[in-house]
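Single-structure report; data block below.
Selected chains from the complex are presented in situ; the others are not included.
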């Protein structure tokens, strides 16, 4: 059972179709699956529903799929960094479903863990709860939210082994780990692909059971969105 | 004389206690980190999946894998830990964060908060704000008392779409500090900025409030 693919394009081969639902990991531009996004752009697959916390920036991250108008709908919590997104949305070319960030993360986790619905206090009394069931537990109101699952999840990790076991680095873990569990097929790109046994079993963040395909992404650009520094003393 | 942004942040820092886990929003709340008293340990939480946010890195030491919820490059501390976004919001929703300090567009006298959406304008999204106000043990809002146009932002009821209902415990503006009883209702002005009068605050506020003994 070989999970290893030689490049991002072959790693997506046979998985893509118009109108499909994808999850894409990352927070801002941190930990985005940049090579898989490039391959997705090249594939020309369209009418995509993309579940991702953000929509990239102009010309980077998922932003490149806006340029080619491949995205029909975004399910996100914050899309404030993207002018092209703004234009397509205001022109009515792009559908948008906002989720509170924690509700988004939990819906994805629920999709991976076989939980079709759960109750949360987040969003009660706001637009987010409209049309959804509200229920009282122990004197407080909660709103029922449903799971999210995807045809394919594309994620990015730091190190991975050929069995699909993954380790993330620092805050690049973000949505990548839960999204790995919620794709019918999960494709992971990594900065370093190693043999099984190289990663300590106690340090694995995402067990290989969740990863069907893996590719060594090669050179990473790893763009910084907001470079903030302090003066040296 | 109304408080400056830094004075408001310094006032908000008085809400911290030793051992607190705290989430700071973007803008003035971020400045609160500069006013943590020496010797007090406060661990800062970042929604994207980190506890123990350190200061900005030195130039040339920025790490693209290490950012805060505002997407700014930050650094790690000895006590830092990383986790995924689902776990991060488990902490928030589960009530494990002691304090959130946030900005706002509007606050109502019942503790309602609006800070994510202006109808007719492009909406950027609520990010983690709804989760924070619903889940964190205590919510402190820091905002200018009035809009640039001079309109009241502390109201009897918010007219902007809400971020949460009955969520704000304390409101700090450039004019003073209001204690909000979000469970039972009732607002009390408990502090005034230097040379600001109760009369001035009343003129510039739409919300109803009591005035603490000693201020009136």
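Think of it as A and B in the order they're written, each chain with its own count starting at 1.
Everything below uses one rule, namely that a contact is a pair of C-beta atoms (placed from the backbone, for glycine too) under 8 Å apart; a residue touches a chain by one contact, two chains touch by 3 or more.
In this text, all values refer to a predicted model and were calculated from it rather than measured experimentally.
K.L.:
Using the labels shown, and knowing each kind appears once here, what does the complete complex look like as a formula?
P.N.:
Taking all copies into account, the full complex has the composition A x2, B x2.
One rule holds in what follows: only the chains that are shown with their structure count from here on.
K.L.:
Rounded to a whole Å, what is the gap between the Cα centroids of chain A and chain B?
P.N.:
Their C-alpha centroids are separated by 28 Å.
K.L.:
Note which residues of chain A are touching chain B in the complex, please.
P.N.:
27-31, 53, 76-81, 86, 89-90, 98, 100-103, 105-106, 108-109, 120-128, 158, 168-178, 205, 222-232
K.L.:
Across the complex, what residues on chain B touch chain A?
P.N.:
Counting only chain B, the residues touching chain A are 46-50, 55-59, 61-68, 70-74, 76, 82-86, 88-90, 92-93, 112, 117, 122-131, 134-135, 161-166.
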